[in-house]
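What you see is the complex with one protein chain gone and the rest in place.
After this line comes chain A, so read on.
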Amino acid sequence: MMNILTVFNIIPDLDLISEAEWASDIVDTRLNFPGVKTVPEAQDESAAELALRFRDAAAAASADSVAAASAGSHASAAAAAIDSEVRLTAVTFGNAVADKALRTLTALGYQSADRIDTDRPGPDNEESHAALLAEYCRKRGPFDLILAGTQSSVSGFSQLPLLLAEALQFPCITEVTGFSAGAEGRIRIEHQTDTGILSEDLPTPLLLTIGDVPDTCLRIPTLRQRKASGSNPPSVISASEFSEELKENGIRLQSVSAIDQSRAARQMEGDTDDIAKQIVQEYIREGTR
């Protein structure tokens, strides 16, 4: 059985915030966005979707091999089915606001969706979060694959996945764009490098950081799927169950102000060609000064 863990983060939907609202509210050293809807990190959603596709592919391969082995022995058919079983688990930090995303994942077929209960969602202290996650992985694992978005769009510095890999002593592949079953029980990883996409077969366990991967929006569960998963609700784990303590990072946010990105502009009316010539002449004059 292949055990896959997806680590994901819930963030405020900042597209909904106007610039005037950004600097309004700092609560307990964090920016506060009361009333703003939260959404999963885009890269974490991609990770969750890629895990589902891996599961679907494994199930399809299993169905094919069972069909192919139907003429053969019962033992070989059963072995093929077991080897292709994929178990999906998701974990996040946060309060009950994150449960909506967790319920979506269980409706889509994640067997476990865990929330480490804290009122400080998001990896503002990535070392502390990584240590706690590592302990979670040791308790709930072993995991063959751990997936995480490369970077939080709000507060992250791309450290959490790397620190987690270090704590677990897992090889870490960054900027992964896809993965599938490889030869001899390995995982075929495709990841972005400076020179292009590199594809290689690697043994598990592995930690993969998922970057911006096109066409990996998380699928939407139907109402029937949601109803069926109702008997498998998210489980809430108190942070106090862990020996690692979720610590603050000692950095205190004092204020936020927008960077003025406005540029001087001037409206010019008249014939387009004449305007273009005028601009070029002005540019040349400026350059020769």
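The criterion applied here is as follows: a residue touches a chain if its C-beta (ideal position, glycine included) is under 8 Å from a C-beta of that chain, and two chains touch if they have at least 3 such contacts; residues count from 1.
Basically, contacts and distances are computed from a predicted model.
Its record in UniProt calls the unshown chain "FAD-binding oxidoreductase", which is the match among "ABC-type multidrug transport system ATPase subunit", "Rod shape-determining protein MreD", "FAD-binding oxidoreductase" or "TrkH family potassium uptake protein". The omitted chain makes contact with just one of the residues A:109, A:149, A:221 or A:234: A:221. Where chain A meets the chain that is not shown, the touching residues are 16, 18, 21, 33-38, 96-97, 100, 215, 217-224.
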